[in-house]
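Contents: one structure, followed by commentary.
Apart from one protein chain that is not included, each protein chain of the complex appears where it belongs.
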Amino acid sequence: MSATRGRHVEVTQASGYWVGRFAAMASPCEVLCEAPNRAQALALTKIAAAEAWRIEDRFSRYRAGNVIDRINTAAGAAVSVDAETAQLIDFSRTLYELSHGKFDVTSGVLRRVWVFDGSDNIPDAAAVQSVMPYVGWQRVSWQSPTLQMPAGMQIDLGGIGKEYAVDRAAELLRQASDLSCLVNLGGDLVVTRQPRFRDCWSVGIESTAAQVSLPASLLKLKVGALATSGDARRYLLKGKRRYSHILDPKTGWPVPNAPRSVTVAADTCTQAGMLSTLAMLEGDAAEAFLAAQGVQYWCDRGSEFVLDV
Amino acid sequence: MSKSVVVSLVCALMICGGCASMGVEPWERDVLARDEMQLTTDPVEAALDDHIYFSKEASSGGRGFGGGGCGCN
Partner (left out) sequence: MANDKTPIVAALAAATCALLGSSLPDPVQAQEEPKWDFNTALLYYGEDNDRVQDLSLNILARRNFVDDRFLTAGLTVDALTGASPNGALPQSVAQTFTQPSGGRTYTISPEEIPTDDTFRDSRVAVNVNWQQPLGRLYQLNVGASASAEYDYVHTGLNARISRDFNQKNTTLSAGLALARDTLDPVGGVPLALTPMRLADRGDDDDDEGGGGMSANGWSSKESKDVLDVVFGLTQVVSRNFLFQANYSFSDASGYLNDPYKILSVVDGVTGDAVPLVPDPVFDGPSHLYLYEHRPDERVKHSLYLQGKYNMAGKVLDLSYRYMSDDWEIDSHTLEARYRWPVGRSSYLEPHLRYYTQTEASFYTPSIVDGAPLPGYASADYRLGNFDAFTVGLKYGWTTNSGNDASVRLELYQQLGDIPSQQLIGNQLGRDNYPDLNAIILQFGYRFGL
């Protein structure tokens, strides 16, 4: 598989800022910056793109030979990992504990039976049960830097990787420049510094309810991060029931009554992303969970739209 | 009358000729971006004034379109 095909950046001028574009992690990505010229904008975009691609290569479960592939193909053998991977695994274990088992990096194997393509292909209970023995962090032995899990289990850091990449890229941009940049990897984004020649960066949050490209909200972001979980196009529909693509690793079934999407504002993209993911996993209680965290969030349940500031 | 129009146009062209050398860099727009530096700070007040003066004087418009649209006394 030609993993690196299409890896280029392009820069265009917008009204008062520059936009650098590239593709990473199967998403359109951009770097908006208040650079005085194209060369600086290009240099900054390249920094962000290189970091996004590095993290994609390292932690994508689709890349043969990387650390995730080694873990997932170890067939029960212990695998020793590098420091960065160990930090990510530590982090996901903390999330597993904080979420009482709802956030689980081993739940990716459920996608063998659940394919969210908008159809009505609901798997039968037996099929779901057949993969459940391979789901559950409690079956994993993790003594940093060594990980060992039963054959047939897999881990997937996709639920953390994009937000982590945004934060890493943002940190590199902060080190490289005093300019305000907005790093956006497929909708998860960070503003690195307060803009100088404008009040803020304006970000639209799309509503899944509207078919047209109307944003449900416009946000003025001076500094900080936004992350969104949920995807209007990834669901299954059987009868009148809509099955969200958020799977509960404890049951193997979609979380009932999960919001269609949740957007959270936080200091870092990682925090914002984890809070929005955990909120989705709370289902009915998503808003209550977010309100208890004391963060700004936008919760989209289709028709209604709940805002808390 | 037509003479004054010609003079106006010449003025506008002269102003325009000097434009390329004027201006600020994008990051120097902090002051210009403020509400009070917009050419029309209060659109409602501007429209009300245009309407009052349209109905009391023989001239109208200038800032934008001629205004009016009333049989004002």
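Note that the chains are named A and B in the order they appear, and that numbering of residues resets to 1 at the start of each chain.
The criterion applied here is as follows: contacts are C-beta pairs under 8 Å (C-beta built on N, C-alpha and C of every residue); 3 or more make two chains touch, one makes a residue touch a chain.
As the structure is a prediction and not an experimental result, all values here were calculated from the model.
K.L.:
Looking beyond the chains shown, say which of A:108, A:123 or A:224 touches the absent one.
P.N.:
Looking across A:108, A:123 or A:224, the contact with the absent chain belongs to A:224.
K.L.:
For the chain that's not shown, point to the residue among A:45, A:60, A:106 or A:268 touching it.
P.N.:
A:268
K.L.:
May I ask which residue of A:68, A:88 or A:299 touches the chain that does not appear here?
P.N.:
From the options A:68, A:88 or A:299, the contact with the absent chain belongs to A:88.
K.L.:
Touching residues of chain A against the unshown chain: what are they?
P.N.:
Contacting residues on chain A, toward the hidden partner: 12-16, 87-88, 90-91, 94-95, 97-100, 164, 167-168, 170-171, 174, 192-194, 200, 202, 204, 213-215, 217-226, 265-268, 270-271, 274-275, 278, 292-296, 307, 309.
K.L.:
Pick out the residues on chain B that sit against the missing chain.
P.N.:
Answer for chain B: residues 1, 4-5, 8-9, 11-12, 15-16, 19-20, 22-26, 28-32, 34, 36-37, 39, 41-45, 47-48, 52-53, 56-59, 61-66, 68-71, 73 touch the chain left out.
Following the convention adopted for this analysis, only the chains that are shown with their structure count from here on.
K.L.:
Just the number, please: Cα centre separation of chain A and chain B in whole Å.
P.N.:
49
K.L.:
Applying the document's contact rule, which stretches of chain B touch chain A when the two form their complex?
P.N.:
Touch residues, chain B against chain A: 25-30, 33.
K.L.:
Which residues of chain A touch chain B once you look at their complex with the stated criterion?
P.N.:
16-17, 34, 36, 196-199
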